[in-house]
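A single protein chain has been omitted; all remaining protein chains appear in their positions.
Presenting subunit A:
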């Protein structure tokens, strides 16, 4: 499926280029907070600053997906008057419930203050709407925001520093040839480029290799989060209620858990979902089907019965925390937000740290980018002060204190070991123990061959509480221009059947939450082939992370393609 581009002699190949002071890739909490902070500083000090932000979604917030319980710490620092500005934080948390589920029953776990999962003071938000609001604030401050344009290529100066980015060429047909509407992408040059692509960004992947940013940290480990929004029976609606669970349906050695949040925005809406650690070992595991069957647990079903599902989506998230933080600055650019990965895993919150990292980046860049005579060794500015600021900030302290919780799940005792560790070491010592536990290694290397594992019998969806994959994908609103090369590329076309299917029984058929990968029999009769339904993709990045052969390379499709989440 990966094809070489046909020679384009007949087509104008020059790219239009424009200059900005700062270019930001990604319109999520980190990117927007950085943009806002830069403009706040510029306005305070009456300096001119051109800040351009590109975002692959057709509108800001359309690719945003999260639980989410927002800790307002970073927001308070960014806009102390966020309430007056109309930030959509409408649901303060009123009840916090934690359960250990067994197949039929529920064991309540007390949510003592001081435990990371305690949500006192936080707000349940629809992150997509919050991001949209951030976008509006940014535009008011003068940030140039360009949704619908994907950054596809990192540009470099001759000295190797980052020069900026280029958006992707559009109007390429499925076979790689230019259509009549072919247009070259545009180059955006900047003194500093911020990369805020979210978890497992595709440009960040290149930057890690190019600048060797990961030589002193562990490989990142991830989870996949699947989420639905339901309109439930009013009688069951308890606005402000936060429920979390661990245990069933996942076994004790598969990391994961669930969330169910009651929103308070006029209608009886609940946001719910399941997170499954991508270091799972059984290739027969399907995160999507675990999610669907979890909803049948009596404790969950009782809230959902009589309700209607109105939205679905999925996204990978970081689980590595402190041990997996790479170097985040390099000549000409830096990484912000979930891209390097500041998520506090036991709290399952990454938005506040992502926002703070964006703000710290802005504060470090601003003096350098507006300095009159700046002597820089490289054409692209290197701002190592950002990394120093991070280390002195509350992000670092927070991530350091919870660093051992996630790896504590790797022992023989699995889930129970982790819970005991959290209760003993975190609650009492707050992470002050002198050792740092390690993660298990690359997620993609964790799968055991199919013949060593037992297939999991999943129940059929009942159409009322649980649903099939394709009707779920339809609810994500995802679509892509059909006539374009598939953006899920394979480094070697023969590997899926020879390796993934033969040894692991094609796990991509199961871990993709959008049904992109299917093994279908060859038309000629003998054997199978991998069919890639790229149009279904919801941009979750799980395949790029979990492919045991690391053969799948997710690249960005034409801008505007992808899910159309509304307040996810």
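In the analysis below, contacts are C-beta pairs under 8 Å (C-beta built on N, C-alpha and C of every residue); 3 or more make two chains touch, one makes a residue touch a chain; residues count from 1.
Quick note on the criterion: contacts and distances are computed from a predicted model.
S.K.: I notice the complex is incomplete. Of the names "Electron transfer flavoprotein subunit beta", "Histidine-containing phosphotransfer protein", "Small ribosomal subunit protein uS10m" or "Translation initiation factor eIF2B subunit alpha", which is the UniProt protein name for the chain that's not shown?
M.R.: "Electron transfer flavoprotein subunit beta"
S.K.: Of the residues A:167, A:303, A:408 or A:500, which one touches the chain left out of the display?
M.R.: Checking the options A:167, A:303, A:408 or A:500, the one contacting the hidden chain is A:167.
S.K.: Looking at the full complex, which residue from A:479, A:509, A:533 or A:553 touches the chain that isn't shown here?
M.R.: A:479
S.K.: One chain is left out of this view; which of A:177, A:251, A:411 or A:566 touches it in the full complex?
M.R.: Among A:177, A:251, A:411 or A:566, only A:566 touches the chain that is not shown.
S.K.: At which residues does subunit A meet the chain that is not included here?
M.R.: 16, 18, 54, 58-59, 61-62, 128-129, 132, 144, 146, 149, 167, 170-171, 179-181, 183, 185-186, 267, 310-311, 474-475, 477-479, 564, 566-567
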